[in-house]
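For this view, one protein chain was removed and the others were kept in their places.
Order of writing sets the chain letters: A and B. Residues in each chain are counted from 1.
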Amino acid sequence: MPNLTALVTLLAVLLYAFLGLQVVRARARSGIKAPAMVGDPAFERTVRVQANTLEWMPIFLPALWLAAIYVNDSTAAAIGVVWIAGRAIYARDYAEAADKRERGFTVQGLAAAALWVVALVGILKALLQAM
Amino acid sequence: MPNLTALVTLLAVLLYAFLGLQVVRARARSGIKAPAMVGDPAFERTVRVQANTLEWMPIFLPALWLAAIYVNDSTAAAIGVVWIAGRAIYARDYAEAADKRERGFTVQGLAAAALWVVALVGILKALLQAM
Partner (left out) sequence: MPNLTALVTLLAVLLYAFLGLQVVRARARSGIKAPAMVGDPAFERTVRVQANTLEWMPIFLPALWLAAIYVNDSTAAAIGVVWIAGRAIYARDYAEAADKRERGFTVQGLAAAALWVVALVGILKALLQAM
């Protein structure tokens, strides 16, 4: 089993769950009552940090695991750590101001793209070998 | 293969798909036309039930499967059933009123946290044994 990738998966899930908790806190601070999702800029930024991370989970997790299975565990896990770091930077910067969000976003986007490419190379190799 | 966990996964997906269908129905009932997502409290609560369940899928599914693979199938599946039950309670209560949503939310949150911890213990054991 790709043990390091499994551990990185749990860490990514932990960061993501923490970002959800930040939404709960920002809602309480802003006084915006559920089910409303708008009405305060700081609350809306916290919502977008969590929502954007959610949006990238179905890119990150499949690419991470296909890279781990078709290429190797430590390569996938190492790029996965970069993705988590990019997401953490994005969360911190976006909470301060919307126009600071690009740096962390770029880091995590490049990490996800790298995982996708690594996975593709591994899958194409496996398909060729099975011919 | 972890057969019970596979079955629980399909049941979780079925509940989640049903919550999406409720959004379609609530949209028709409220007369809110797509792409609008706001404008009627009952519709917005139904949207939030589905959206919050979506938000937890990338926590629940990875933790469930890592627990199944690294620890065992029946433990993961049993906690998975608790998660589904918590989600069903949350959906029913939140549809009635936003401030009733905490009970079911707590049940599913504890179940997801339990799966995460079980998975972590299993992965750390596997990493230690591989040293």
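We adopt the following convention: a contact is a pair of C-beta atoms (placed from the backbone, for glycine too) under 8 Å apart; a residue touches a chain by one contact, two chains touch by 3 or more.
The structure displayed is predicted, hence computed values, not measured ones.
Novice: Using the definition of touch stated at the top, determine which of A:27, A:87 or A:101 touches the missing chain.
Specialist: Touches the omitted chain: A:101.
Novice: One chain is left out of this view; which of B:58, B:86, B:104 or B:122 touches it in the full complex?
Specialist: Considering the complete complex, B:58 is the one touching the chain left out.
Novice: So one chain is hidden, and I want to know which residue out of A:47, A:77, A:91 or A:111 touches that hidden chain in the complete assembly.
Specialist: Result: among the candidates, A:47 touches the missing chain.
Novice: Going by the touch rule given at the top, which residues of chain B touch the chain that is not shown?
Specialist: Touch with the absent chain occurs at residues 1, 3-4, 6-7, 9-10, 13-14, 16-17, 20, 33-38, 50, 54, 57-58, 61.
Novice: Since one chain isn't shown, list which residues of chain A touch it in the complete complex.
Specialist: 38, 41, 44-45, 47-48, 54-55, 58-59, 62-63, 66, 69-70, 98, 101, 116, 119-120, 123-124, 126-127, 130
Operating definition for what follows: only the chains that are shown with their structure count from here on.
Novice: Measuring from the mean C-alpha position of chain A to the mean C-alpha position of chain B, what distance in angstrom results?
Specialist: Their C-alpha centroids are separated by 19 Å.
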